[in-house]
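Apart from one protein chain that is not included, each protein chain of the complex appears where it belongs.
The block that comes next holds subunit A.
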Amino acid sequence: MTPDVPTSAGLATYNFAYLDEQTKRMIRRAILKAIAIPGYQVPFASREMPMPYGWGTGGVQVTAAILGPKDVLKVIDQGADDTTNAVSIRAFFQKVANVAVTTKTREATIIQTRHRIPEEKLTAGQTLVYQVPIPEPLRFLEPRETETRKMHALEEYGLMHVKLYEDIAKNGHIATTYAYPVKVEGRYVMDPSPTPKFDNPKMHRSEALQLFGAGREKRIYAVPPYTEVVSLDFEDHPFEIQTFDKPCALCGAENVYLDEVVLDDKGGRMFVCSDTDHCEERCANGHRGHLAYNKEAAE
């Protein structure tokens, strides 16, 4: 006698947030350990996800493990809510967890991000989940994982400065502009994922919990709220963030990170906020840049 197999409803359903409960427990344990040792890369048994490596499998697993039915999810890719990666991951969690989603930074409880930190200051209770391609900041200087783990364990970080030295020797200034290495709570050197170094100061003593998931490399690390995050530098070449000559062409915002957009084949360009939510909200509040769409003029 075979038991009754539910035909239409049962078979094709997923567990809440796609991953099975045992996997979520395993990931949560890794996250707890990561939070307990800020900046330390905790190995975890990364699962196959229904997307290729490099598309955010690490971030998706972390999000799936911490997501609850009452959470409000926002997903950004390079600061934008409307790019392929962001739209797909948002749709994925709507489907497998039926959670509320938003594009508003303020309303989100969990923000999964690729390569940016939102312009708006994150607050206590929010969690920022980073998608990380290569978690090991020493990888390109020392390819042996056995050796880099030893270097972390013994706090041998001279090599990280060798990289910065090379930058200055070649370019006259520190030319690393993204994935800029940071030291967390005075102990572990950490790769902040390929965010522009413009965002590094936002990590310092952030009120939000920051979790980092690297799916292919099977590592999770974390920066708990109110943790010291210091960008590495030299005394005579201090850390500096990028600056932009012009404000955002659409909303006129200054001191934000801008993307370059090519307008035509005659060299026309404009610089706009990479954080689309921030830009839209400013436009809605009446801020105007020099290329902003002018409703009244159009009518």
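FYI, a contact is a pair of C-beta atoms (placed from the backbone, for glycine too) under 8 Å apart; a residue touches a chain by one contact, two chains touch by 3 or more; residues count from 1.
In the analysis below, contacts and distances are computed from a predicted model.
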item	value
Chain not displayed: protein name in its UniProt record ("Metal ABC transporter permease", "Cytochrome C oxidase, mono-heme subunit/FixO", "Phosphonate C-P lyase system protein PhnK" or "Proteasome subunit beta")	"Phosphonate C-P lyase system protein PhnK"
Touch with the omitted chain, as defined above, among A:70, A:170 or A:266	A:170
Touching residue (missing chain; options A:32, A:162 or A:175)	A:162
Listed residues A:149, A:187, A:237 or A:287, member touching the removed chain	A:237
Absent chain, residues of subunit A that touch it	141, 150, 154, 156-159, 161-162, 165-166, 168-170, 233-237
